[in-house]
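Yeah, one chain of the complex is gone here, protein chain that is, but the others are all in their spots.
Take a look at chain A:
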Amino acid sequence: MSLKGQAYIVGAYEHPTRKAVDRSVAQLHADVAIGALEDAGLSLSDVDGYFCAGDITGWSAPGTGPFSIVEYMGLNLRHLDSTESWGSAYVNHVSHAVQAIAAGKCRVALITLAGRPRAEATRPDLSQGSANDTTESPFESPYRPVVTNMYGMVAKRHMYEYGTTSEQLAWVKVAASHHAQHNPHAMLRNVVTVEDVINSPMITDPLHRLDCCVVSDGGGALVVVHPDVAKSLKRPLVTPIGTGFSVRQLNGGYFDILESGGVKSGAEAFDEAGVTPDDIQYASLYDSFTITVMVQLENLGFCKPGESGKFVSDGGLISGVGKLPVNTDGGGLCSNHPANRGGMTKIIEAVRQLRGEAHPAVQVRDCALALAHGTGGQLGGRHGASTLILERE
């Protein structure tokens, strides 16, 4: 069964805030839900399917998880999917929404993400478990893996295997900053140079401060609908044509740190879509760190293993300059990384591009085919990877 035309993304909304001092997580979810529904020309009462992940308020006790936010927003549902796969969840949710719509389980699917790690001054903590836990925690937590050094190990290995340089990594940030200067909501709007990046303080070898994404509040939402609903609305028709998901687990200690779940999720999505990386006109790639983009470029097939350094150099990712425009909103590196989960904003910018609604300075001309890819968890450890290929009809 071809995915094309099974469902359409008709609503997309990104919260303009980057620091939500006076808004709760639940308020932010409601803000983005209303924003995406208004964008589509729909209302909350139209929603019969809801998709959310671990960023919702009350995910764990004393809340009742998804039920709490469903009640807060006043949704009346016949379909609920709370599949948690961290930053990749929302890319996954689009895939699940298409399946649910095709199966007749809902007609108007709402997907939301929101959080306020900046206002709460928290850092993502992916460590889990207690001393009595017999999964990985007793064998990892004592060594203090945090997000930065886990990605640092990926970058270090990439340098070791392929001779990749800090200057090449820096080009990913430079491209993001060129795009962010046009985004009035971006946290970091100043254009930076390769020298700015490599002269910024070393955080965890070999990643500098400017190799890292922002910590920001806010969120985003999407509305995915049945074709009959889509054709009754006045929005451009953006349809998922390929999806893929994969979990990279550490396989008893036998793994390649440079082979993310994107190898499998990308191949599956391209196969389903019947297109190749060369066909993609715009790509949203998860950019928690500069190295994240480089590994994904290779794993998704935009370049060969080891060649991402060359691919990104000299503005390779800058819209209008390079061969593949990437993260034209400024991405997580410069604009927004709400709730420490980047998958949602990746899809939203891809939808803007396909609708022709990106900033004119970064808009890809006649953009009809785009890719959004999310990584959830840690590239250097276990993680989920979700790929979505979208087409404008």
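Note that in this section a contact is a pair of C-beta atoms (placed from the backbone, for glycine too) under 8 Å apart; a residue touches a chain by one contact, two chains touch by 3 or more; residues count from 1.
To be clear about the criterion, contacts and distances are computed from a predicted model.
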If you look up the hidden chain in UniProt, what protein name do you find among "ABC-type xenobiotic transporter", "CoA-transferase subunit beta", "Iron-sulfur cluster assembly protein SufD" or "OB-fold domain-containing protein"?
-> "OB-fold domain-containing protein"
Which of these touches the unseen chain: A:Pro62, A:Gly253 or A:Pro360?
-> A:Gly253
Touching the left-out chain: which of A:Ala12, A:Ile203 or A:Val293?
-> A:Ile203
Which of A:Pro62, A:Gly104, A:Pro142 or A:Pro360 sits in contact with the chain that's absent?
-> A:Pro142
So that we can see where the missing chain sits, which residues of chain A does it touch?
-> 131-132, 134-136, 138-146, 148-150, 152-157, 160, 201-207, 250-255, 257, 380
